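Take a look at the structure below.
What you see is the complex with one protein chain gone and the rest in place.
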Amino acid sequence: MSIPPIFLTESTLRALAADLLGAGTQVIAPVAVEVRTSPSASASAACRHPGAAPVEIEYRVLGDAAGLDLGRRLPVLSLKQFFLPAHEALCRWRQRGTTVQVEAVPTEFAPQVVLAAKPCDSAALAVVDKVMNWDYADELWNGRRAATTIINLACPVIDESCFCTAVGASPDCTKGADALLTPVAGGYLLEATTEKGWAFLAAHAERLKSDAGKGGEEPLGHQAADERAAARARAAANLEIDAASVRAWIDSHFEDPLLAALAVRCNGCGACTSVCPTCHCFDIVDEEEGVGRGTRRRCWDTCQAPTFTLHASGHNPRDDQNSRYRQRINHKFAIYPLKFGEVLCTGCGRCTRVCHAGQDLVEILAAIDVVARRPSTTTPGAPDTEAAS
Amino acid sequence: MSIYLPQLATVTDLVDETPDTRTLRLELQDAAARARFAFKAGQFGEYSVFGAGESTFCIASPPTRQGFIECSFKAVGKVTTALREVNIGDTVGFRGPYGNWFPVDDWKGNDIVFVAGGIGLAPVRCVIWNVLDRRDEFGDVTIVYGARSVEDLVYKRELQEWSSRPDVRMVATVDPGGQTAEWTGEVGYVTPVVEKTAPAAANAVAVLCGPPIVVKLTLPVLAKLGFADEAIFTTLENRMKCGLGKCGRCNIGPVYVCKDGPVFTAAQLKQLPPEF
Amino acid sequence: MSELRDIARAILADGRARVVIGWEDARRGARPVFATDPDDADKLIFDARCVHNLVTYLNPRRDNVAELGKIALVVKGCDAKAVAGLLREAQLGRDDVVLIGVRCGGVLEASDLGQPLALTPENVAPRCHECDVREPNLVDYLVGDPQPDPPRPAMTIDERIAALESRPLEERWAFWTEQFSKCVRCYACRQVCPLCICERCVAEKTRPQWIEPSSHARGNMSWNITRALHLAGRCVGCGECERFCPVGIPLSLMNRKLQQIVAERYGYVVSDDPEKPAPIGDYRLDDRQEFIK
Partner (left out) sequence: MSSRRSDTIEQGAAGAPLCAGFEPRLTAFVCNWCTYTGADLAGTSRLHMASNVRIIRLPCTGRIDPLFVIKAFERGADGVIVSGCHPADCHYTSGNYHARRRFAVFHDLMEFVGVDPRRITFSWVSASEGAKWRDVVNEAVANVRALGPFDAYRALAPEDEAPEDGAPEPAGEAVPTGAARSAS
């Protein structure tokens, strides 16, 4: 089954969003959020975008179709928050004397649609699907995945932190998504890539017909292809790595001083893991809400915190920041590929942008790539972290 | 149904092994789940006190005894302290069994040497009883167990029972200074006592568990006695939350203790990065 | 710049320190650099992009940095106040660190710029307006030319606080609950704070669990109030917590408010004088107690 791309104008796209909202479907989409409340954020925005209004883009549950931001900047937090929420109930309990009642939480969810998702974010969901279904199926994750139709917006906004093409994604990929919007003159081309996507197009056929004939298909298709190729080239210019060599090198150089040298300026703040679309590690905690009742929740956790691996005895297998930073790199670029066949990273660059200590994953991967491609497997002498900059 | 939802279990018995170590016997409250429940020696579970949270321990009772499970733990953290407070009849949560197991069926006809230190006897005890409950299938059984002091020995009644069995060679030891006037066992650290006991390595496997230092020092001694790395089995622990390979913290390099372990051979240990 | 590099080179060459922590120019602008070889000294820079408070690397929790050996640190005025805080609280000995002070006329808010920009009311880090140390005193070396005061920011932090305080209680509560609701509890604010020195943070204490670990509004309120309170009279206003916050919570409003409170009640103004006792942990018999019945 295949449906040719459909042309639609921006107003039709917004009308589509309004249709969904009108039907009571939850729509998640990028929205512009003011950052004026934070003194440093506004000054920071003024440094980077002199004269522009200090706004950040965030994925939000859309209130009305006008709020949909198609400016295509990368949202601060990734899409993962709607599939692995920062905190969610696993069960509730009520205890009276020796008896306990445990109440399960639902694992089925109402249908929802993500509009204008970043391709690096949808791809991340497909990557994380693997661990969430490693022998045991995480029904909370799977339930939300099943209930969600994701429509990507091809991304032409490549900055110096993007490297999606180096890690198996691309600015116009549909991995983890059901359809793709590609900007063209006067509007967008919409093409579905999964059954869920085709069903979505069919369900909204009436609305999508409205712009039929407005865009001649051939030239539009070419135009879209050109823009998509240009975006890919820009991402590729930032970083190209030999993922297999990188994996092999990390796996065989656990105690290499290069890894420690790359970690030294890391503050262990964990902001990178919060904003990362693929970081999925969580904690499980009991929160008492009164005597004999409470909620067991899982909440985001970070491998950068010492408590992440701290034993009750006081022993900590990762007891300094170097080992914790190494774990993050190792997990993403060696462990996950070994276990699940792909890197735990989609090159969105959020970790680099959010790191105010200057940890730069583009530079770090480039540095590892250099040593990984060397014929000799040992790193001679003191490593130079700036080797690749 | 969520994989994180605990089953409810009733505490049907408890033994305070040492001033800070306790053994609980648990029975799943749901009769059908209880009947269905099966596990293998070496697997672990997530035990919870509602309000305190979950904690990970191996199942210390053998799979050959059904209808209940037992766990032994030292009260050191939030959950274990709360578990130390429960009484017979109380309800706790349980998820499991998780992880891999000791390949006991592969050891038929072999001699088996058990070496444990401190609370490390808990997972070994599961295998010991599993083997003793099927005694005919195995060769000689040797148990070397040590603790810091007489007071710190766990499963004291069972140590007695094993000592008195003619088909078990039981060597108990306490660290120098930890003995009492009545102590008739060995005095010395586990590792030299293993060396002195010198179990035959031919056609034998060793099961080793204890504090990291005991494991680290005993491995070369077992090697010296002629045990191949593939014939030495141990069980590791790391901080865990989910037990299901999702929460991402128990890995040692590419190996997840909860899914790829907790049981490893010494040969596998040597492949792991030094981060445990 | 050459003055800074010469001093750093000499310090590394004669072993007065094993590592000089300063700033360098990298692919994405200015960032911390760890110079361990005299030749590395040429990497050092100082300009308006050097916003980071490097004292966070002196924090006793940073064992991987301590392993590098004795540290020489490049400090601005605000950074020197943080060093004083560590000295005051006996987290550091004065001889444990070599301090290379730089005269500072304010910094930009963003470090990730290819070139330093001229400071304007729009781009200057707002905290610089509240800082009166153009020339740190707590130093072993002092480099750079005398600096003018930075431009007054378009809206000062004090003005923002005043604007917020002019609103009724309900609006303030709504403002803060909305801000805190963004918190994902990554604890970046704590990790980068040079003065969050606790080996085990109260947020990680589980017996009892005072602060709920989940990032719901209730746990976030508890965490954010507690974080701020624990820095009352200790915060130096370096703004790293707010800068690192991935979700943009205006923590500097809380921190600055606490500075105002201790200034107004106890006449305490944060400085780089380690001998001056901090206001919390100290008391006067006649402290104001108008709020007590």
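Labels for the chains are A, B and C, by order of writing; each one numbers its residues from 1.
By definition in this document, contacts are C-beta pairs under 8 Å (C-beta built on N, C-alpha and C of every residue); 3 or more make two chains touch, one makes a residue touch a chain.
Just so we're clear, the structure is a prediction, and the values are computed from it rather than from any experiment.
Among C:132, C:149, C:171 or C:273, the one in contact with the hidden chain is C:171.
Looking at C:70, C:103 or C:257, the residue that reaches the missing chain in the full complex is C:257. Only one residue from A:11, A:101, A:210 or A:313 touches the chain missing from this view: A:101. Only one residue in the set A:7, A:59 or A:93 touches the chain that does not appear here, and it is A:93.
Annotation: of A:73, A:207, A:293 or A:315, A:293 touches the absent chain (contact as defined above).
Looking at chain C, the residues touching the absent chain are 161, 164-165, 169-177, 202, 210-212, 214, 216-218, 221-222, 225-226, 228-229, 232-233, 254, 257-258, 261-262, 265-266, 279-283, 285, 287-289, 291-293.
Where chain A meets the chain that is not shown, the touching residues are 87-89, 91-94, 100-106, 135-136, 287, 289-290, 292-295, 297.
In the analysis below, only the chains that are shown with their structure count from here on.
Centre-to-centre, using mean CA coordinates, chain A is 40 Å away from chain B.
The mean-CA centres of chain A and chain C are about 30 angstrom from one another, to the nearest whole unit. As a whole-number value, the distance joining the C-alpha centres of chain B and chain C reads 49 Å. Contact with two or more other chains is made by residues 209 of chain C.
Within chain B, the positions touching two or more other chains are listed as 53, 77.
Only residues 53, 77-78, 81 of chain B touch chain C when the two sit together in their complex. Every residue of chain A that touches chain C in the complex is listed here, in rising order: 35, 37-44, 46-48, 50, 56, 76-77, 86-87, 160-161, 260, 263-265, 267-271, 273-275, 283, 285, 287-288, 297, 299-300, 302, 304-305, 307, 319-322, 352-354, 356-358, 360, 362-363, 382, 386, 389. Interface residues of chain B, counted against chain A in their complex, comprise 1-6, 8, 10, 48, 50-55, 76-77, 80, 89-91, 93, 212, 237-239, 241-242, 244-249, 251-254, 259, 273-276.
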